[in-house]
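Every protein chain but one is kept in place in this view of the complex.
Chain lettering (A, B, C and D) follows the sequence in which the chains are written, and residue indices restart at 1 in each chain.
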Amino acid sequence: MTINWISLTALLPLIGAVLLATLPKGAELRAKQFAFGTTLITAASAIAMAVQFQRDNTNLQFVEVRSWIPSFGINYAVGIDGIALVLILMSVILAPIVILAGWNEAQGGRWSVKTFYILILVLETMMIGVFSATDVFLFYVIFEAMLVPVYFLIGGYGTGERSAAAVKFLLYSLFGGLLMLASIIAIYVMSGDQGGHTFDIAKLANLEMSSTTQNFLFLGFFIAFAIKAPLWPFHTWLPDAAQSATPGTSVLLLGVLDKVGTFGMIRYCLTLFPEASKTFTPAIIVLAIISIIYGAILAIGQKDLKRLIAFTSISHFGFITMGIFAMTSQSQSGATLYMFNHGFSTAALFIVGGWMIARRGSSTISDFGGLQRVTPVMAWCFFLAGMSSLALPGLSSFVSEFLVLVGTYTRYPVAAIIATVGIILAALYILIPVQRALHGPTTPGNENLPDLNLREKIAIAPVLAAIIALGFYPSPLLNVINPAAAHVNSQIGFTDPVPTVEGK
Amino acid sequence: MTSNLIVYLIAIPLFSSAVLLLSGRKANKWGHLLGTLASASSFGVSAYLFTQMLAQPAEDRAMTQKLFSWISVGSFNVDASLLLDQLSICFVLLITGVGTLIHIYSISYMSHDLDRRRFFAYLNLFIAAMLLLVLGDSYLNLYVGWEGVGLASYLLIGFWNEKPTYATAAKKAFVMNRVGDLGLSLAIMIAFASMGTVSFAGIKEAAPQASTTTLTAIGIMLLIAAAGKSAQFPLQAWLGDAMAGPTPVSALIHAATMVTAGVYLITRSNFIFDAAPTAQLLVVIVGAITLLFGAVIGTAKDDIKKALAASTMSQIGYMTLAAGLGPVGYAFAIMHLLTHGFFKAGMFLGAGSVMHGMNDEVNMRKYGALRKFMPITFITFGLGYLAIIGIPPFAGFYSKDMIIETALNAGGIKGILLGSAALFGAGLTAFYMTRVMILTFTGTKRWDDDAHPHESPILMWLPMAILAIGSVVSGFLFTRGDALVHWLEPVVASHGHEEHSELLPPIVVSGIALTIVLIGISIAVMMYVRRPIEDVAPENVSALTRIVRQDLLQDAANEAIFMRPGQALTKTLIAVDEKVIDGAVHGVGAMAIGSGSELRKSQTGYVRSYSALILVGAAAIVLGIWVITQ
Amino acid sequence: MDFNSPTLEYSLLAPILIILAGALIGVLIEAFVGKTRRPVVQLSVALAALVLALIQVIRIRELSSTTAAMGSVVIDGPGLLFQGAILIIAIISIFLIADQDNFTSSPAALPGSDEERQATQSGTVLTEIYPLTLFAVAGMLLFPVASDLITLFVALEVLSLPLYLMAGLSRHRRLASQEAALKYFLLGAFSSAFFLFGSAYLYGYAGTVSFAGIHAAVVGGTGNDVILLLGIAFVSIGLLFKVSAVPFHAWSPDVYQGAPTPITGFMAAATKIAAFGAMLRLFYTVLAEAQWQWRPFFMVIAIITMIFGSLVAISQRDVKRMLAYSSIAHAGFLLTGVIALNKAGLEASIYYLFAYGVATVGAFGIVTLVRDSSGEVSDLNRWAGLGKRSPWVASAFAFFLLAFAGIPLTSGFIGKFAIFSAAYESGATAVVIVGVLSSAIAAFFYIRVIVLMFFTDATEDGTSVVIPSILTRLTIAISLVITVALGVFPAPLLDFIKPLAIFIR
Amino acid sequence: MINYALELGQTAKPEALLFYILAPLAVAAAIGMLVVKKAVHSAILLAWVMVTLAIFYIAQDAAFLGIVQIVVYTGAVMMLFLFILMLVGVDSSESLTETIKGLRWIAITASIGFGGLLISLLGRASLGRTTAGLADANSNGNVEGLAQLIFSDYVWPFEVISALLITAAVGAMVLAHHERTVKRVSQREQSQARFRSGSLAAAAGLPGPGVFALHNAVDVPALLPDGSPAPSSISATLKARGDMLDSTQYQLDNNDNAAEDK
Partner (left out) sequence: MNSANYLYLSALLFTIGAVGVVIRRNAIVVFMCVELMLNAANLSFVTFSRINGNLDGQVVAFFTMVVAACEVVVGLAIIVTIYRSRRSASVDDANLLKR
């Protein structure tokens, strides 16, 4: 029997979690090291998988199908295309970085350090699973089950109103999940009527249903994903959650988990309900634009660093959603690339922001000031992360943001124009905290903050390096994403608008 | 023709910048040297490439270098490739040349600054970005450089960001530039959507087939971009504040190079503007307004750097005006750009030199009689002064005269209006520059006791001197046999030198211009030589003066139109988010809890009420049956 | 006249007979075995009876699909599944019941009297619980396989009477416990009267009390449906009372709270299985053809039950009451399985009942552990910080709650999915939507408890978790393992249910 | 109304007569159960309803049930009720004012709705067949017929019902049986305890009441030789009930020594 790379990669952190559970209670350092090692091995495994990935093959790869609940036609079915691969890579690379960056962030929690890392590792398994599932039921199961570790990570290890934020997060997500469950049930029943119960996404894509049904089912899925993403007006859980969670959790939450929402829109909304997707596209584009502008404006007005980052993410998710539903090859590829890049730039912001907060003991922006003088390296890292967030050309996020915009423009010019205003707001929401926190005279209490130590430098370096390198040379990712994104568009039957004038 | 060397132009300073940023304090000793060397090497490469270019016939001079495929999605294919043609080489030489001089100057100017290394890193970064801007072969590549120089500018304006106003100035510059960037992005999007390409060559080829509307739209967007970067009306407000940066920065970025990028953009996009008259008209309007705007605020500035900045704005207005005049104007725009690069950079360095000797004092009212203490500075500054006000045979005379001439010849009422604006601007320029000269170098000393004015060291005055030479001779060189016009011809493609009906013969125009300049000088002399100068700006001045002092209310307008409503909107939306959106969610929750506790009251604990409930339930069912069996 | 001597298929009736025999032996033990040895002997006998019965259920599954005892009983796949489920629940619960701390030592003594104190101090235990439990189990085993109205009624009473009694036997808060018994009894009798009245109408309509006869009358009945409808309505009231569907639910919060916790757990789990078993048989076989008449009513009841249970549970302050309302909501979810009226619905209901029952016993098992000096603490506020003090107990409870909430990877999720999809398949879209929405509401209060346990700091009031006895530990562990297993690998059970889940008529 | 009269005319057979006489009485008695204050009266009225029903059973060819109804139900079950009523206080009467707000109106509305609709529905009902009568079924005698069914067709529930009876018995015992948890103290042990208590005063046993008093009822304490009353001569129960009388009024004379003795 050959080992499936996806299953192997997904299994590694889980095994790690089980082994970690057997460690004695006091061994905090060992727990950290062990968890870090596990995530590194997982990342290595995922990279090994990525190397073998055939990028021009639009079929799902590394497919594994095992019967799980045969009476409902449910399989353990995994497989990845370029989009999923990119997201998995992002997840497994972020995981060790998060652990290394937040080496001490589990200390203040309600429970042991060990538990924190067990939760992280379990979450990693689920992250890989959720992106690679090709069985709708399997996807849903992981989609919902993921909430549990995150819930405990926020509620158990966060700060401030952590339990309220955790509950808000959980209830929002559960509510969305249940709507999706309703749709899944309907799909399941329909599949039964049309040739046997199945949850295989490829087979479900061929279901015949009336447009009304399709619209309703689409909404069930879409709202769940919109809550997850989060899209305006389903976003209010995110700032609270991000404010309360530890930076590491926030990275995983915003960087990876929220991507499940946008990933789901591509994989499930578009594939299963192409007609409904078309019907709702205008509305969704409007929501996306509102998210972009609204998130940016609210970010400008935030006084708390973590909330600010959360609102910037809402704006960014607006871009991603817009790209997905503009359904041109540029916007679609751009959206996926955006997911990847956003993962890294948000990770950088949260990680560095987290260090700043941990050092200062406050997350209020006005408590900082003059950090550039006191802690130049940290300040630079934050600045660079911020530049990435505002999509400075030459950094990775620019490529994706621009692709989304240009792709959207070819189909929905007005939407693209309004969204472009977001880049001005982005300058404001990044530069205002940069000015308040990094510039100006050193505020009292900040004089003796230590700069980054070696561990922290090692943790942040790959993130920043990726941000810069992929800004100049995004091809490795784009080459993987393009065929998959094009495949998605062609499945729905969308072709790019043709330019009015044929140039060269 | 391809060349593998072009990339080194950018790579050398970029690498140097990265080294300087990453190596930390260790590099303090040699950082400035590396930075200067990098810039100089880049200049060397560009000089070599220039000679190569010269060796080619005119139409083969453009060189390209494809590095790699940058972004390729569907039909959206953008290569990272560079284009060095006659237009870019002008800029490359200016950037690296003036850049190197300013590097040298800075070694000394910044010698006491703890962060000199970082300063040089930023300067190198700027050089790299600016070179990318002018070397990119597509709008998207240009965009990277475009924002790159914006970033460098931000970093350098905010170099002394401990001072909150400086940090704010940096932010302001970046944000206003972003407004311009918005235009550039939209221009690229429109171009791609309508023509399927974003490269200069591709668009040039497709433009003739594109509709005028499309091209006008692209043109207007490009104008917005140019206005942002070049501090043109209405996005001019950041430039004055940008003087917060160290003076060499002002010289390099906010006088000689970056701010002229807008002119480059318009010139580069000549194929669009030539086919979009409306956009072109807007360009000249913007140029004319700005040249007057800058000149007017220049008359009331007491801060020497801000006065120069206003002047810069005004001079770029001239360039924009020229660029907007179409094929006849592009070359003059570039010519003025180059000469301006020399004299304005030289004057800024001069101003820096003065500040260097005056404890960083910038208020000209606290200067006076400095020519005795700083003779070299006085001479170099003076040469620049003569150049900018357009005294023959200094550089500014040639370039500005050409622009005025071309403007007058634009035809009809448009030509008369533009020409008079340009002429009036020339007069104002003469006035305020004379004022600067008088306040700074002549008259009585007004400085504080602790100031000990002295001449700057050689590392500082040498670049000033070289630039002064440029200010003197460049105009003559460029116009000799229409050298620059012919040089640029392949790029800006003046489709055959159409004969304009000349409104006035050139010699008359020059005469009028000179007369106006002389009037300007005289007024300034009358106002500032005859009358004693107070070291504090007089308060009892006319309302007009006050308005001019407040930069014609540009900041007030921005505040009223954008900032305040923006802040109000932010506040409102935060409230909406909390109260309405989150409130709705909480409301639903509260409703569930509320109805839960209301329903809970049905559980009274009395067994009889429970049986009553059962009875009522049974009755309801019976009623149902009664209804359905009706 | 000739007397038809009756034939009783003893092997098919054996599960019930074994339990009854166990109960009788238990009664005899009360009389003849010494006080000190009684607890062990009683437990062994009860356990043996339950296990033997379970073995017998498994053995006769091949012989199924026949009627037995002169047509009074029908032994078919679903019937055996219900019996098996009830027996497993009973086995799990019996360990909990064996933890005698929960029962008063002398029910006849006045609460707070010296006699009571002496009895408690002397370590006397109330071993009558075992035979009573076995009698209840016997009734429950008979309830879902009863095939005529008489047997159904008798089974209903056989399962109810011991429960009425046992509800009043709590050691702590005895007044409340007795009150629970009184309420349960009075309302139970009240609803039995409705049930009986309905049976009369069904008999009147069909001319027979056998299910087969009623079915035949429903299919080919003469006259109009009024009598039939009244019969269905009143019989349903009796059954809906047992499963605590709104508006016949009112007893359950009070009884759940007042009864000794092990009994509450047993009752909540097993009674639901038995009652739903009977209900499913009645509506899937006997009254299936009358679905146009009864399904609308059931939809309405299911909808208000789900919503009511979920909403009211939110504001509960007592963990047992909260679980009671949760069980009301679950009754609503289960009713969607009745409404589904298809094979998928039957399979789903069986799965759901079993999964829910196991989790319920486990959850109540944990409730017995949280005590202070005066006994069990069911005030939720005093559960605050439990996760800190006893992480394992709190985690297990949280897991059961997540199963109730239907979070994936727990048994509850598979159950919910199965039952809702069956209902959707049958066209009951509205019910499914309400079900999904009320699941969201329900999640809210389950999570509230989790928050309380894990994220709220404890108040210093001496609430502690007792070290569970080995028996209680067994109950909780078995429940937990089953709940996890059914959530992650439900396939074996589903596949087991599938071929068996066919009612014979 | 007219129909009703017509029907009455048509059905004026003995059974109908019986019905129209007894049914209103039964209903009246049933309603009476709800409105009388004393539980005992309710019980009596219920017994009357049951007897009425027994008569109706007999009228409907259910002779066995009729008899059982009277013997078992009215006789045994109702006696049990009365017995318990005696136990909890036979003259306890209940205020009929409703204490739970709105309940009475809900009850009355619901019941009128329930009963009215039920009867209206019954009026609407049709079984599509005529009354068959029990002549055939009872051809071998009513009791035999029932026996046939009970011991063959319904033998299983019949057997199961035994479980119910046992449950009831066990249940009643559980709730009522006092199990002795402390060993009964024998007379010998009591005697030993008295002697070992240290005081010989207690060894001899307690005095009887009324000794030397003018009054010798059990609720009057005995008088000690010095004339003071001895409360220990009175039963603890009477003391607890507060039924102990003051013995001074029955003293022969007021002796001053009484005070000294205390």
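What we mean here is this: a contact is a pair of C-beta atoms (placed from the backbone, for glycine too) under 8 Å apart; a residue touches a chain by one contact, two chains touch by 3 or more.
Small disclaimer: the values here were computed from a predicted structure and weren't measured.
Engineer: In the intact complex, which of the depicted chains does the undisplayed chain touch?
Structural biologist: The omitted chain makes contact with B, C, D across the full complex.
Engineer: Which listed residue (C:L54, C:V137, C:V154 or C:L386) would be found touching the missing chain in the intact complex?
Structural biologist: Looking across C:L54, C:V137, C:V154 or C:L386, the contact with the absent chain belongs to C:V154.
Engineer: Would you mind spotting which of C:L110, C:V219, C:A430 or C:I467 touches the chain that isn't drawn?
Structural biologist: Of these options, the touching residue for the absent chain is C:L110.
Engineer: Touching the missing chain, which residues of chain D?
Structural biologist: Residues of chain D in contact with the hidden chain: 7, 11, 13, 15-16, 19, 23, 26-27, 30-31, 33-34, 39, 42-43, 46, 49-50, 53, 56-57, 60-62, 64-65, 68-69, 72-73, 76-77, 80-81, 84-85, 87-88, 92, 94, 98-100, 103-104, 106-108, 110-111, 114-115, 118-119, 122, 127, 129, 131-134, 136-138, 142, 145-146, 149-150, 153-154, 157-158, 161, 164-165, 167-169, 171-172, 175-176.
Engineer: Please give every residue of chain C in contact with the chain that is not shown.
Structural biologist: 107-108, 110-111, 149-150, 153-154, 157, 161, 164-165, 168, 173-176, 178-183, 185-186, 189-190, 192-194, 196-197, 199-201, 203-204, 207-209, 253-255, 257-258, 321
Engineer: Considering the whole complex rather than only what is displayed, give the residues of chain B touching the chain that is not shown.
Structural biologist: The list for chain B reads 600-601, 603-608, 611-612, 615, 618.
Throughout what follows, only the chains that are shown with their structure count from here on.
Engineer: With contacts counted as C-beta pairs, which pair of chains has the highest total?
Structural biologist: Ranked by C-beta contact count, first place goes to A-B.
Engineer: What chain is most central when centres are computed from CA atoms?
Structural biologist: Chain closest to the assembly's C-alpha mean: A.
Engineer: At what distance in angstrom does the C-alpha mean of chain D lie from that of chain B?
Structural biologist: Chain centres of chain B and chain D, defined by C-alpha means, are spaced 104 Å apart.
Engineer: Whole-Å distance, chain A centre to chain B centre, using C-alpha means?
Structural biologist: Chain A and chain B have C-alpha centres separated by 37 Å.
Engineer: Residues of chain B that touch two or more other chains: which are they?
Structural biologist: 589, 609, 616, 618, 622, 625, 629
Engineer: For chain D, which residues are shared contacts with two or more other chains?
Structural biologist: 118, 121, 124
Engineer: Okay, what are all the chain pairs that touch?
Structural biologist: Pairwise, the chains that meet the contact rule are A-B, A-C, B-C, B-D, C-D.
Engineer: Can you list the chain A residues touching chain B in their complex?
Structural biologist: By the definition above, chain A touches chain B via 171-172, 232-233, 235-236, 294, 297-298, 300-301, 328-330, 333-334, 370, 372-373, 380, 387, 392-394, 398-399, 402-403, 405-407, 409-410, 413, 416-417, 420-421, 423-424, 426-428, 431-432, 434-435, 438-442, 472-475, 478, 482, 485-486, 496-504.
Engineer: In the complex formed with chain C, which residues of chain D make contact?
Structural biologist: Chain D residues touching chain C: 118, 121-122, 124-129, 140, 144, 148, 151-157, 160-161, 163-164, 166-168, 170-171, 173-179, 181-182.
Engineer: What residues of chain B sit close enough to touch chain C in their complex?
Structural biologist: 589, 592-593, 595-597, 599-600, 602-603, 605, 607, 609-611, 613-614, 616-618, 620-622, 624-625, 628-629
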